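Note that one protein chain of the assembly has been removed; the remaining protein chains are unaltered in position.
Let's look at chain A:
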Amino acid sequence: MTDKSMTPEEVVGQLHSGMTIGIGGWGSRRKPMALVRALLRSGITDLTVISYGGPDVGLLAAAGRIRRLVAPFATLDSIPLEPHFRAARERAAFTLTELDEAMFMWGLHAAANRLPFLPVRAGLGSDVMRVNPELRTVTSPYDDGEELVAVPALRMDAALVHLNRADRLGNAQYLGPDPYFDDLFCEAADAAYVSCEQLVETAELAKSGPAQSLLVSRHSVTGVVETPNGAHFTSCVPDYDRDEAFQKLYATTPWTVFADRFLSGAGEHDYQAAVRTWHEEQQ
């Protein structure tokens, strides 16, 4: 069977400017940050990003890589407002498709099921309809006749997600309490790339957690990358919690200063080393 293991640089080598890229996780939780950092090191830009937004959105927005963002929010959770998302919006740096959280989820389901849309009772009456004039409604063909929003499928060229464990074939496992929507992102994408804390033998997966923790299956995965601490500074429980001190630094440091110190290295290894050094300085 196909060994799909690759490096972050090899993942980014299969992406192009102008692509639509979905990013898994939720807010500042289990974001594929190592892959986002690899994107930042590349020249890839002009992206449409689909995300329950966290610092993935903040980093890409600060670096000017986003042409359009599709999201219901961007937040750092413990810090409610994502500072770089906020700054980018306030200078109108990208186009926004602002959807409700449930609309977004049904858009993922539609894409994963190869449906053009799915109906949802959300959006009507709100300004989501005003700022997204392309949204259409459907009327229930049954007796109730209810008018619902037809959320279009959120298809994407590539999905990036981060899980706790994976094998080389692309089977991936979450060990925390929430799967978020990572399986749907993979199924909604033409190509899906899974980074993980640890690459293990297939037989190890069933020993690490219950059957239902095997969230992502290899048929929906193009590439697998082992990136220890790869969700940093977002949470990746039970492997590690959010690095709150570092997130605070990220949120309060001018972008160029932050990027110079932590994102200017040649690879993920340099980032992790810079973070370790910073933590040592704090002691």
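To be clear about the criterion, a contact is a pair of C-beta atoms (placed from the backbone, for glycine too) under 8 Å apart; a residue touches a chain by one contact, two chains touch by 3 or more; residues count from 1.
Here is the rule we go by: contacts and distances are computed from a predicted model.
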item	value
Candidate names "2Fe-2S iron-sulfur cluster-binding protein", "Acyl CoA:acetate/3-ketoacid CoA transferase beta subunit", "Sugar ABC transporter permease" or "Xanthine dehydrogenase family protein subunit M"; UniProt protein name, chain not shown	"Acyl CoA:acetate/3-ketoacid CoA transferase beta subunit"
Selected residue (touches chain absent from view) among A:T75, A:N171, A:S195 or A:Q247	A:T75
Sole contact to the chain not displayed, among A:M33, A:I50 or A:M103	A:M103
Touching residue (missing chain; options A:I50, A:I66, A:V120 or A:A158)	A:V120
Touching residues (missing chain, whole complex) on chain A	26, 53, 71-75, 80-81, 85-86, 89-92, 98-103, 105, 120-128, 130-131, 146-147, 176-181
